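Other chains of the complex are left out, but the ones given are in their true place.
Residue numbering begins at 1 within each chain, and the chains themselves are lettered A and B in the order written.
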């Protein structure tokens, strides 16, 4: 966990409001694990004040790659940074996905949830796992990095709400179909909360150990403020609040209180 | 890959709703970026036909719910080069006192993080000059004219009310019992419920005009003041006035303001204002005018949701003289986007 100024290597717009950012940050890249995130200052003045959390989309060769949507002022500022400029960064933060080797894995991404699963897919493949990657979006324009995903040597399953690409319907329904015919040793998901809840139900029903990556508004990102909590259930079924930034963002899907 | 195309064709007609959703919601509301940028359009476009923007503050009808905040709008004429005054929900002038008030010595201003600290001290030419030189100009415009008043004594409030009520072209009085920048009266009236009630009752006794009482946030419980003033007969409330604040110049080791303390306004105080409006709107039956840090239509809409029947734009207008017009246009655009017919539907519509 470090604080440093990372140099922008490349900033590429790959969709109307989707950007890929490559940062030179050897100290972070050296230890980053799939599911972890970085926390970036996105501006110069005192407004916007807080850092913005972004998942590590890929990491290697001393570089971090981030995949993000330009959503508000922070990400808009980020998208304007040119190669050579510096970005103030904390990372790598959080607990990543559990890595296994030589297994059959399902990765389920809803929309921007693809961001951390890309890095996971690559490492999972390097560890000799078979990976089925389920990727859903509203429509075909919400699908990104398809070529890069395929290059990872995974099986790619596409779903869109409007059927403009792949299966018409939720990505979880697409996974549900596969669950009938395939055995998965583990499943991982990232995406909107309702999709994750559905994913967790399916995984539990199929008795597949499953992990989800959650989002919550963050201030510090390193566990100091208790601002980013989500409700979990402990082994006795009792509800408690856990920091998403340090206890997560990746959690055992069975531990999450989906009702809130 | 099964049951799915590999390289899906892009359908350019289809909006990516997920990605577009947030951006779209803000498109017309002038909320992109800081909202402090705009271009001057000499001819005001009348957008938003078909949606009702009219609101009622008791007996007072406003063509739309957006007005300037007292003290940031001078006597209206200062804004005339930048906007059409007839488009505003109301015209609200700087606090008027019985006698001319010189105001505090300079420096009177200091910028703070997302805020402005001021110690103007109610500088104004006094009632006489207002009636003679400012009122005739202001009467030329169609929006209701709200005259903000402050006295050093309860009696002065009464006299101001009486004399202004005798003049023509004034639609309502706003009673400033909350200015932190004057030594006498001012904020004392605004912090003691009994005093606030007395001022209100006195003003009510001297005027047929609707009386709006302006509250300070510098109290332990603003709802106590709000209820006291409501019980004393106020027709509406406006809140918040500025927060008491201070700034120091490290170079000189002196206070940044000659008056030492001042009033904090601007975006920095918006969360405090929104909270005060929400709490007061639930505590009283009379309508509330919300203000404090409103820059964009988005901000204004939040105040309406919190329970404000109308809103005022203060500091933002000093930075962008067209902010108020952008707020009005943005509210219209939002109503249209949301398929709402009437701005009143949003008032207090916060989902808890």
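The rule is simple: a contact is a pair of C-beta atoms (placed from the backbone, for glycine too) under 8 Å apart; a residue touches a chain by one contact, two chains touch by 3 or more.
No experiment lies behind these values; they were computed from the predicted model shown.
A.B. asks: Please express the complete complex as a composition formula over the shown chain labels.
C.D. replies: Here the complete complex works out to A x2, B x2.
To be clear about the criterion, only the chains that are shown with their structure count from here on.
A.B. asks: Note which residues of subunit A are touching subunit B in the complex, please.
C.D. replies: Contacts found on subunit A: 15-18, 46-47, 69, 71-73, 76, 111, 137-143, 146-147, 150, 155-160, 162, 164-167, 174, 177.
A.B. asks: Can you list the residues on subunit B that touch subunit A in the complex?
C.D. replies: Per the touch definition, subunit B meets subunit A at residues 1-11, 14, 16-19, 22-23, 33-34, 113-114, 267.
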